[in-house]
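To keep things clear, I will list the structure first and then write my remarks on it.
Note that this complex is displayed minus one protein chain, with the remaining chains in position.
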Amino acid sequence: MGANTRTDRMLPSQFDDKLIAAIGLTLLAALIPFFVSEYVRTLIQRCLLWIPPIFGVYFIYSLLRQVHFAQSIFIGLGSYIVAFLAGKYFLTSELLILLPLSLLACVVVAYVLGIFIMRRTGFYFAIMGIAVTMVFWSLVYKMRQITGGSDGISDIKNPTLLGIQLSEQGFYYICLLISVGLIVLMYRILHSPFSMQLKAIRGDLQKAESIGIPVHQMRRLAFVVAGANAGLSGVLLAFLYNYVGPTSFAWEFGAQFVQAAIIGGVNYFVGPIVGAFAFVGLEFLVSTWFPNLWEIVIGVTVALVVVTVGEEGVTGIAKNLLGRVFKGANLKERTYSDGK
Amino acid sequence: MLSTCLRYVLNSLPVVSYVILLSFSYSFILYICGRVSLTFAGIYLVGAYATVSLGMALMGNNMSFAGFIGILLLACLLGAAMLVASYLCFERFLKTDVHRMVATSSLLVASRGLVKVIWGTTPVTYSAPFLSMGVSEIAGNIVPNYYLFMLAVALLLMLALSYFLNRTCWGMRFRASSLDGERTMAQACGVNQNVVTLMTFAIAGVLAGLAGGLYAPIAGAAYGSEGNALLLAALSVIIGGVGSIGGAVLAAFIVGIARAVAAIKMPVLELAVPFIIASITLMLRPFGLWGKEFRY
Amino acid sequence: MFMRKSKALVVMLTAAMLLVGALGAAASGEIPSGPIKIGFAVPMSGTATSLAPDAGINAQIAVEYINKYEGGILGRPVQAFIYDTKGDPQTTVDVFGKLIENDGVEAVLGCLSSSTGLAIAPRVENRWKIPTLLLEATTMQMFTTAVPNPKYVYRIGPDDVMQSITHVKAVLENKPDLKTIALGAPDYEWGHDVVNSFIKILAQFRPDVEVVYTFFHPFGEASPNFTAYITELMQRKPDVYVGYSWGTDGVAWHNQAKAMGLYGRIPLVFDVFAGTAKGQLAEEGVLAETRAGNAMFPPHELGYPNAKHAPMILERVGALPTYGMGVHMLTGMLYLKAAYEKVYALTGQYPTPEQVATALDGLSIIGPCGITSMINHQSTAPGMAVGKMHQREDGLWVMEDLLIVPDYMRFVPPWMTVDEFIETLGKIQ
Partner (left out) sequence: MLAIENLTVSYGTEIAVKNVSLTVSGEVVCLCGRNGSGKSTLLKAVAGIVGIDSGRILLDGRDVVDLPLHRRLEAGIGYVPEDRKLFSEMTVRENVEVARIGAKAAGREVMDVDQFLPELARFYDRKSKLLSGGQQKMVSIARAIVASPQVLLFDELLEGLAQAMCYKICDAVKGLKAEGKDILCAESSLDKASLYADRVIWLEQGKIVAMGTPDEIKSQMMEHIRKMPADRKLPQGEA
C-alpha cells in the first residue's frame, strides 16, 4: 500500500513499535475484503470512513477542550457535492476532481463558520454547532426542487479514478488509502507546533490573546482541519451508498461522532479508530442481535462505559485486557492530563 | 392588525408553556450544580406517558379536573423521583461535561427503548382534559382554555420558583452555591451542597415531568418526542440565558411566537427559526438576552 | 414505465417456459426441509417510527399468521429475521446486506420511507437479486428513475396518483357543491407529491374549485403545535379540508383541531389517516381512507378473508391501524406464498429467487381485505376505499358508506405518462 511507504518516511524512528502495529493493522484492513462477504466489507468501509470525522472531533476536544457537534455539516457538504456532480446533474464522477473540490468547499465553509462558531466556548460552542447544523439541515430539506428534499438523491454513479471505473473492491482500497492517509496526517498535525500552541491557549483565551497569539485565527484553523476531514469522508460515503439524503446534515449524525470519539477514548490517539469500529460496527451488530431491545442495551452499555472508564474509553478497557500482548508497544498517547 | 398579532401569541401558547418548563428544568441544573444533564428530556417522556396511561386507566372518559390535577402531581413526583435517582445512581459519577452529555444522552436512548418495550411506538393519547375545557374567544381569536391553563400553570410555577430563589432562606442557599456563587465558600458558610444538589434535581424533575404531563393531552405521548424537547429547551436556554427565570419565559415566548409567525408567513423557516435566533443571539449576546455573564 | 406491455409478454413467456420445464423435470422437485427464511427490514427506532408504528410487532404477527393459519410457504414454516433500519438509508443498505449475505434469506420485506426504498432498490436489482417487497415507499421516482425497469423490486401500496384519484372522487362524491378547498400535509416529499397530484387531478374534474390554502407542517416533530395552521385554516373558511397528517402528527392534529372546533366549522373534513393511534382519535362523520384495503371496516366482522389477522393486531397493538402496516406485511407474505406455490406448481421444483420474482408479477391473491393483484410491480387493494368514521357502541371505530374506486379508474396505463393520464381523467367521468 502506498500509505505505508509514506508513513515510513513521515514518522520518526522512535515510534517503531507503533509503526509496526500501524502497518500491521493497515495490512489487515487491506486483506480483509478477501475473507469477508460484501456487506461486512461495506460495514468496514463505513467504519473506515467514520474515522476522519471522529478524528476531527477528537482534534478539537483534545486540543481545545471543546465539543464539536457540527461535523455533519461537512459530511453533508461533501456528500451533496457528489450527489449533484456525480448524480443529479451528472458531470463527472472522477474522484480526483470531486475530492479536491469538496475539500475546497469544506475549507471555505469551515473558515467562514469558524469566524462565528469558534468565538464561543464550552456549552455555547456545542449548542452553536448544533444550531448551525440544523440551519443547514433545514435549508437542504426545504430546497426540495434542487436537493430532492427528504427523499434525497439516489442515482449516484460509481466513482472513477483517472477515468477508469472503480470496482467495489477498488473503491474499498481508495477508502482505506484516504482514511489511513488522514490518520497519518492527523498524527503529524497533532505533533506539530501548531497543536502545541493550540494546547497552550486553551486555558485562557484572553490571556493568550494579550500576549499576541492570534487566538481566534488558530482556533478557526483547527475547525478547518476538523471540517476538511469530515468533507473527504462525505464524498466517499456518498459513493459508498450511492445515496445522499438530508440525514447527512442532521445534528444527530454529528452527535454520533462525538459519542464515538468519547467511547473510543479521548486519551489515546487510536481512540477515534476504536470508537469508529465500536460505534458503527458493534452498534449495527447489537441492533441486529437484539432488534427490539438494542436501544436499551446500547444506551446502558455506553452510559456504563462512560461512567466507569471515562476518558479512557473502550481503548482503555482493551489496553487493560490486552496489556500483555501490547507490552512495550506504549499505545498511550496522552494529549492532556489535567482534570476538568 | 392587533388582532393578528394577538393571534400569533395565542397560537404559540402551548409551545411557550412547555418550553418555559423544560428549558428552566435544564438551565436550573446547569446553573445551580454546574452540570450538563440531558436526562430531563427523558423525564419529559416519562411525564407524558405517565399522564396518558394514568388518565386512561383511572379516568377514562369521565374526566374530572381535580383528577387531572392529581395525575399531573403524580407525574411531577415521578419526574422528581426519577431525576434524583438518576443523579444518585449515575450522574454524580461523571467527571466532565462532555462525558455527562454523552452518558446522559445514552440514557435517553435507553429510556426511549424502554418506552418502546412498554408502550410500543404507536402514539397514545388522552385528550379528555384538553377537550373538556372548552374554548374562549379573545378579540375574535379562538383559543382553547387549556392553553391558557397551561400558561397559567407554567407562569405561576415560575413565579413561585422566583419567590423561592429570591426571598427564602433556602433560595439564598441555592443562589450562593450556584455557578456565579462560590461552592466551597457556600459550604464553608454552612450550606449542605448535597442537599442543594438533590433539591435542584428534584425541582428540575418536577418541571420536566409537568411539561410532559401538560403537553400530552394536546399532542399525545409519542416515542421519540424527547429529542425535540431536548433541542427546544437547549436553544431556549441559549436565547434566554442560563439560570434566569425571566430569560426562560422570554426565550419561550420568542421561540414560540417566531415559530407561529413563520408557520404562516414563511413556512420554509418554521423549523429553522429557533436555530437562527439562537445563532444570532450567540453572536450578539453570548450569555443570552436575560443572562448574566458567567464563565463556563 | 413504458415497458409494461412487453413485460406482460415476458411473464407469459416465462410462465410457458416454466411449464415446459416443469413437465420435463417434474420428478426431481424437492422442497428443502426446515424453515424458509424471510427478512424484514423495518424502522423500529428513530423518527421513522412515526411512519410505521410498531412495525416489528406487525412483522411478527404477519409471520405468525402465515405459519399458524396458512401452513407456511410450500409447507415450510417461515423463519423471520426482523431487523431495525432506524429509518436511515445507509443502515438499511447494511441491514439488507446482512439479511441476504449473512442470514441467507430468500426474500425481503421492508423499507417504509421513500428514502430507504430509493437507496435500496438499485442494489437489489444489480447486486443481490432477491425478491424484495417494498412496503409503501410510495415515491413516483421509484419505478421511473431509481429502478426504471424493475425485476426484483415490488411495491405494496398505492402511488401518489392512485390515491389522489380516490381522494378526489371521494371528496366530489360527498360534497358535490364545493367551491373552495384547503389541503394540509406533513412537510416531506410524499406530502408535497400527494398534495400536488390532488390539486392537478381536482383541476381535471372541477376546474372551478379554488384552492384557498395549502400548508405543510413539520413532519414527525414529536411534540407539534399546529394551532397556527388550524387558526389560519379556519380563517380561510374552505368548504372542504383534506388533511394528510399521520402518526404522531395525526394525533396532535386531531386533538388540536377538535379542541378549536375545526370539525364543526368546516362542512367536510377528510382526515386521510384518522384513527392511527390508540385512544380516541377519530371524529364522527369525518372521511378517512382505508389505505390498501385496510382493517378499519373491521374486516373480521364483515366476513373478509384472513379474518383472524385483524383480531391479532387488535390484541397486540391495541388498535386497528388505518395505516395498515400489518396489512401490508401480511399482504406481502401472502404474495410470496402464492409466488412460491405458483412456481412449484408449474415446475415441480423448489423455486429460485429469479423465478419467484418473475412469478410475482401479475399475481392475484386473496389478501386480508379481498382480492388484490400485483400489476406493474405494484400491488393494489381491491379498490381503495374512503368511508365515514363512526364509533360503535363497543367503542371500536369503523368506517361506513364506503366508496370504493375501482382499479380501472386509478391505474396509469402503460402507454401513457402520468400527466397524460391525469388529463384524460376529466373526460372519462
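So that you can tell them apart, the chains are marked A, B and C in the order they are listed, and the count of residues begins at 1 in each.
Operating definition for what follows: a contact is a pair of C-beta atoms (placed from the backbone, for glycine too) under 8 Å apart; a residue touches a chain by one contact, two chains touch by 3 or more.
The model shown is predicted, which means the values in this text are computed figures rather than measured ones.
**Student:** List the shown chains that the missing chain touches in the full complex.
**Tutor:** For the complete complex, the undisplayed chain touches B.
**Student:** In the whole complex, not just what's shown, which of B:Val46, B:Leu94, B:Val124 or B:Ala186 touches the removed chain?
**Tutor:** B:Ala186
**Student:** May I ask which residue of B:Leu88, B:Met172, B:Met199 or B:Val268 touches the chain that does not appear here?
**Tutor:** Of these options, the touching residue for the absent chain is B:Met172.
**Student:** Just checking the interface: what residues of chain B touch the absent partner chain?
**Tutor:** Residues touching the hidden chain, for chain B, are 169, 172-173, 175-176, 178, 180-182, 184-193, 292.
Here, only the chains that are shown with their structure count from here on.
**Student:** Consider the two chain pairs A-B and A-C; indicate the one with the greater count of contacting C-beta pairs.
**Tutor:** Greater number of contacting C-beta pairs: A-B.
**Student:** Using Cα averages as centroids, what's the distance between chain B and chain C in whole Å?
**Tutor:** The computed centroid separation for chain B versus chain C comes out at 38 Å.
**Student:** Report the inter-chain centroid distance for chain A and chain C in whole angstrom, where each centroid is the mean of the CA atoms.
**Tutor:** Distance between chain centres: 38 Å.
**Student:** Name the residues of chain C that each touch 2 or more other chains.
**Tutor:** Correct list: 44-45, 187.
**Student:** Can you list every residue of chain B that touches 2 or more other chains, as numbers and ranges?
**Tutor:** 112-113, 116, 227, 271
**Student:** Across the complex, what residues on chain C touch chain A?
**Tutor:** Its residues touching chain A are 44-45, 56, 82-84, 86, 88-91, 93-98, 100-102, 113-115, 118-119, 121-123, 127, 139, 141, 145-146, 187-189, 192, 219.
**Student:** Touching residues of chain A toward chain C in the complex: what are they?
**Tutor:** 37-40, 42-43, 46, 142, 144, 148-152, 154-155, 237, 241-243, 245, 247, 284, 287-288, 291-292, 294-295
**Student:** Provide the residue numbers of chain B that touch chain C in the complex, in ascending order.
**Tutor:** Residues 7-8, 10-15, 18, 52, 56, 61, 112-113, 116, 120-127, 130-131, 135, 141-144, 146-147, 215, 217-220, 222-229, 256, 259-261, 263-264, 267, 270-271 of chain B touch chain C in their complex.
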